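The complex is shown incomplete by one protein chain, all other protein chains being positioned as in the whole.
Order of writing sets the chain letters: A and B. Residues in each chain are counted from 1.
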Amino acid sequence: MRWIWIDRILELERGRRCVTIKNVSAAEEVLHDHFPAKGDRPAQPVMPNTLIIEGMAQTAGIMVGHAGDFKEKVILAKITRAEFSDAARPGYTIRFTAEMDNYSKSGASTHGKCELIDPHTGESKPLAEIALMFSHIDHNMAGLAFPEHNSRLHRATHANVAGLGFPG
Amino acid sequence: MRFELIDRVVERQADALTGIKNVSAAEEYLADHFPGFPVLPGVMMLEALVQAARLFVAGPEGEWADGGASGNISGNNPGGPLVVTQVRNVRYGNMVRPGQALVVRVTLRKREGDGYEFQGEGTVDGQVAVQGRFRLEPLNAA
Partner (left out) sequence: MTHDEVFAKVREVLEEALGVDEDEVTPEATLGGDLGAESIDYLDIVFRLEKAFGIKISQAELMADNVLSDPQYVQDGKVTDLGMAELRKQLPHADLDTFDESRQVDEFPNIFTVESMVKFVQGKL
C-alpha cells in the first residue's frame, strides 16, 4: 500500500482553497480487509474513514504548504472534527474541497467537505465534513531531526504547481 | 499489506481495552511517509484506536480469532461492521518510528442507540502520541 490518498489536483487557489479527487477502486488492497466476506455475509469493501481523513489532510496540506511556498515543513497536528454521513465504495470518486480558516507562523487551520461522485451519472452527494490543524514543525518542535524534503507529496505538488501533471 | 492495526490485545476491562501496534520498517507505506524519515502516519494511529474499539465491542470471545481487528464483529451484526463516523479533537504529540510500539488504550464513554463513543490514547515509551474522542456506528445504519 502506497501512502498517496489523492489522485489529482483540480483547483489550487493560493492560501484559500484546494480541490482534489480520489478514485476508490476494488484493486486497492486495503479494501480487501475492510471488510472481508465471512460466513454468509458477502464482502463489504469501503474505504476506511481514517484514510478519507488522510485524503483531506493531503489536500489541505498542499494548500497550507503552497501558502508558505513549500518552505515550511507542514505536519498534521490535529483532527479538530470529522463527521461522516455516508461510505465510499469502489466505483465512486471522492472529491475533497479544503478551505483555509487561519494561517500563521506556527500553523494553520482548515475545514472542508468530501463528496461522493458517481462517475457514471456525474451526480454527487455529501460524504463527510472535516476540520484539521497543521503545525509548521520548525516553529514548534525545535531540534527534531526532519529531512529537508520531508514529503514525497510536497515534492509531487511542486511538480503539479509547476504545471507537470496538473489537469486542465 | 493487511489493514490490521492491532497486533496484540494486552488487557481487557469492563470499560476499556489496551492493545499494541508494533511499527516495523517492513511496512511498505512507511517508505512514502516520509521518504528517508519513516513515521507512523497520524491517521494510522487513529485507525489503531478505531480497531481497538472494535475489539472492545466484540468482547473477549468475539470473532477476534478468525476475523482480526478490521472486520471482526460484523458476523452477527445486521448493521454490518462498525465504522468511525465522528472524530472530535484527535491531537498528535510524539512521533512513532520503526522499532517502537504504539500502546493504544480505548475507554467507552457512552453508548447511544447503535453507536459507541470512545476516548482513546496512544503512547510510545510512555509519551502521548495521540489522544482524542471518536464514535463508532454500524456501516449500514444510515
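As a convention for this text, contacts are C-beta pairs under 8 Å (C-beta built on N, C-alpha and C of every residue); 3 or more make two chains touch, one makes a residue touch a chain.
Because the structure is predicted, anything quoted here is derived from the model rather than measured.
Of the listed residues A:Leu31, A:Val46 or A:Ala77, the one in contact with the hidden chain in the full complex is A:Ala77.
Listed for chain A, the residues touching the missing chain in the whole complex are 77-78, 80-81, 101-102, 104, 106-107, 109, 133, 135, 140. Listed for chain B, the residues touching the missing chain in the whole complex are 88-89, 91-93, 128, 131-133.
What we mean here is this: only the chains that are shown with their structure count from here on.
For the pair chain A and chain B, the distance between mean C-alpha positions equals 20 Å. Those residues of chain A lying in contact with chain B across their complex are 1-4, 29-30, 33-36, 38-39, 41, 44, 46, 48-51, 53-54, 57, 75-87, 145-147, 149-152.
Every residue of chain B that touches chain A in the complex is listed here, in rising order: 1-4, 28-37, 41-44, 46-47, 50, 63, 66-68, 70-71, 74-75, 80-81, 83-92, 132, 139, 142.
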